[in-house]
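What you see is the complex with one protein chain gone and the rest in place.
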Amino acid sequence: MTDTLVRPAPEQPKIVDNRAKLWPRVVVAVLAAPVIFGAFAAAKGVDPLAMYADMVRSLADPAQAQTVLVRASVLVLAALAVAVPARAGLLNVGGEGQIVIGAVCAAGVGLVTDQRLPGPVVLTLMIVAAMVGGAAWAGIAAGLRLTVKVNEAITTLLMNFIAIDIMLLLIYDPWKDASGFGQPASRPLEDTARLPLFVPGGTLNTGIVVAGIALVAIWWLMSRTGWGFRLRVVGGNPEAARRAGLRVGTLLVTSMLVGGALAGLAGLVHFAGTEFKLRPGMTANFGYVGFLASWLALHRPLRVASAALLLAAIAMAGDSLQIDANLPAASVNVLMAMVLLVVLGFTRRSKK
Amino acid sequence: MSIRRLSRRSVLAATAASTLAAVLLAGCATNTTTAASTGDAAEAPGTGGTAIGFIFVGPKDDYGYNQAAYAGSQAVAAAYPDLEVLTAENVPEDDNATRVMESMIRKGAKIIFATSYGHKDPALKVAAANPDVVVLQQGNLVDGDVPPNFGTYFGTVYEPVYLAGIVAGKTTKTNKLGYVYAFPISQTLDNINAFQLGAASVNPDAKTYVVNTSSWCDPAKQAEATSSLLSQGVDVISQHQDCTATIIRTTEAAGAYTVGYHADASELAPTGWLTGSEWDWGPLYTKMVRTVLDGEFTGSEYNANFRVGLKTGDNPFVQSAYGPAVDEETKDLVEQAKAKISAEDGSPFAGPVVDQAGTVRVPADTIPDYQTIESIDYFVDGVVGQIPSS
Partner (left out) sequence: MIVDVLTGGVRGGTAILYAALGETIAERAGVINLGTEGSMLTGALAAYAVTAETGSPWAGVVAGAAAGGLLALVHAVMVLGRAANQLATGLVVLFLGLGLTSMFGAAYVGRAISPFQPYPVPLLADIPWLGPIFFQHDPLVYGSYLLAPAIWWLLYRSRVGLTIRGAGERGEVLTAYGHSPQLVRYLAVVTGGLLAGVGGAHLSTAYANAWFEGMTAGRGFIAVALVIFAAWHPLRAVGGAYLFGAALALSPALQARGLGFNQFALDALPYLVTIAALVLLGRRRSNAAPEGLSRVFELTPAK
């Protein structure tokens, strides 16, 4: 039934079983990405070696390193938001929008309660609100897929734009900070309701703990529970799953809900850990990079952590590109894309 | 699993593991920067550096806001050849800005200019973490106490816009003026209101139609917005956008008049250019740097919410040159108005100012202070358009 079975053999990528021939290929592949990017940089008049040296050096700074971890926490959650539905065979490209809705819900609850209730209570309420909001947003797409068969990749993508417009609508009018000199942003969250820092005055916040817990929880859910097992069966072969009597529709919807909840949690961690107020552009592509991280990790929860770390480091190094190498900030996308192309190109699709 | 894939996975795992190790080690290292800077509290902030840093929110050749700020930075470079001028474009208005500024500080900068209003929070953070560095923020306001090494500054942009409004009001044949803007932030609302008030002061029938694009530079939306206005009979168009070329070209092609903003773009509209407002940051930037280098920043006029305008002189936002369509009578009217608003009790927003609903917002014979002006949230009567606000 699958293409791999009916396609004539020559079209298949060859399997190399001679180890001696293998390593040079892998090394070339891993080096290809930075080399190609270095070539682009050279075309713009930048010395590639100096550029990479600066990038590495910028990461060695403690403050920078802490920021990488902070970023990675959000990315881990955003990536898990893609990974869980992906194991069920669904494509959740709506991380960006779900993160925004999560942050909006968290802000909504937080701004109402942070001056009246103790910090930990507010934080708990915000976590719940963010997860529910994100799940609901993703649930819409899941519902559409099930009822009118519209593919969720498209709906989640379009809903990203709508989510951002919802946030803008709120921060320009009803939620606008009255003492913000007319700037579009919500009132900053009270100190008590923010995610606590590990070291006062430092950058690293407990969001990394949240991410870690989610990581372990999802790993356990996927590999040690019946639900996770059924999900993987659906993802592997939906037709067989249907015939085996599994409730495919319910499983698909629940996987999207879990994914949306995770993205909402990412929104919370970003809002209550770093931003403390809603403002235009606050999500900065976390959703899309999280998508890429999940693919890098082939949707396995534990690998997601390393992928998120790697991408967060690359994104951070992008700053050095701007200051030291004078390349536009978005150039780092090229490097990220190169790395991903290399990995995607050397990954085999699962055999059915 | 094929052997190849195993190797791929293990290489990725190894890379990630080493990255994680390195990052954790680095992150757990004691934060030495704060320790070092608190030791030098005796020295005046901003002195002793080898560089000056400028961060811009957009590209330096946008024909608009950032280009003007960049030109200012180059003026500083020319005035202080011994200091290195570091610039970073497209710095987003979030935590990235903090890190970019910190990197500049690590490279020897003791003075940082954060040139977009959205850079305020990162700028405050950087100032708090580095008491020996002077951080100057362009365009926003600080509530309450201003830290000793921090200051905001801006020009009263609405003053030249008011004067340009006079020219627009006098020149329009259809009595319909147009204004394209991005978001209903206070700076923009001030501009639009000033434009309308200026036009109405010489032409009571003039109305300003506003269209937003929800973007500081989206040429496609700008083209659409401009076409819509033109199709409604608007014959003078101005804007508050970061990049100005598309709107001006579209207006010129339709034979309508242009009032510029941010930069002198008269070469794009040889026939239709009336006047405009443009930035000339060089003199102000240079003066501020001089004060800092002399060790006199704390307690100076710049160590506050510093606003320059026609009243105080050297407004960095100046009126652009007139185009061929502006007659002498109009120019005289402008001169008279300029004198009026430069006076102690003059202002483009001198009362009575009435909003779209008819409520008097500024009572007669009073003028609002800068704080009030920069917190504005309504359109004045005569502006046709809606904003989401209370």
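Letters A and B mark the chains in the order given here, with residues in each chain numbered from 1 onward.
Heads up, the rule we're going with is that a contact is a pair of C-beta atoms (placed from the backbone, for glycine too) under 8 Å apart; a residue touches a chain by one contact, two chains touch by 3 or more.
Just so you know, these numbers come straight off a predicted model, no measurement behind them.
*Asks:* Which of these, B:L268, B:V326 or B:I373, touches the one chain of the complex that we don't see?
*Replies:* Once the missing chain is taken into account, the touching residue is B:L268.
*Asks:* Using the definition of touch stated at the top, determine which of A:A32, A:A136 or A:I154 touches the missing chain.
*Replies:* Reading the full complex, the residue touching the unseen chain is A:I154.
*Asks:* Out of B:A245, B:A304, B:V318 or B:V354, which is the one that touches the chain we can't see?
*Replies:* Considering the complete complex, B:A245 is the one touching the chain left out.
*Asks:* Taking the entire complex into account, which one of B:I55, B:A127, B:V161 or B:A225 touches the absent chain?
*Replies:* Only one of B:I55, B:A127, B:V161 or B:A225 touches the chain omitted from view, namely B:A225.
*Asks:* If you put the missing chain back, which residues of subunit B would it touch?
*Replies:* 59, 61-63, 67, 90, 178, 183-184, 209-215, 217-225, 227-229, 231-232, 234, 243, 245-246, 249-250, 268, 384-388
*Asks:* Against the chain that's been left off, what residues of subunit A make contact? List them.
*Replies:* Against the missing chain, subunit A presents residues 2-3, 6-8, 11-13, 40, 43-44, 86-91, 93, 144, 148-151, 153-155, 157-159, 161-162, 165-166, 168-169, 172-173, 232, 235-236, 238, 288, 291-292, 295, 298-300, 327-338, 340-341, 344-350, 352.
Here is the rule we go by: only the chains that are shown with their structure count from here on.
*Asks:* What is the distance, in whole Å, between the centres of subunit A and subunit B, each centre taken as the mean of its C-alpha atoms?
*Replies:* 33
*Asks:* Any idea which subunit B residues touch subunit A in the complex?
*Replies:* Touch residues, subunit B against subunit A: 2-5, 7-9, 11-13, 15-17, 19-20, 22-24, 26-34, 59, 86, 88-96, 99-100, 102-104, 106-107, 117-118, 140-141, 143, 183-187, 189, 214, 374-377, 388-390.
*Asks:* Which bits of subunit A are touching subunit B when the two form their complex?
*Replies:* It comes out as residues 15-17, 19, 22-23, 25-26, 29-30, 58-69, 168-169, 172-173, 176, 179, 181-184, 199, 201-202, 204, 274-275, 279-282, 284, 296, 303, 305-307, 309-310, 313, 316, 319-320, 322-324, 328-330, 343, 346-348.
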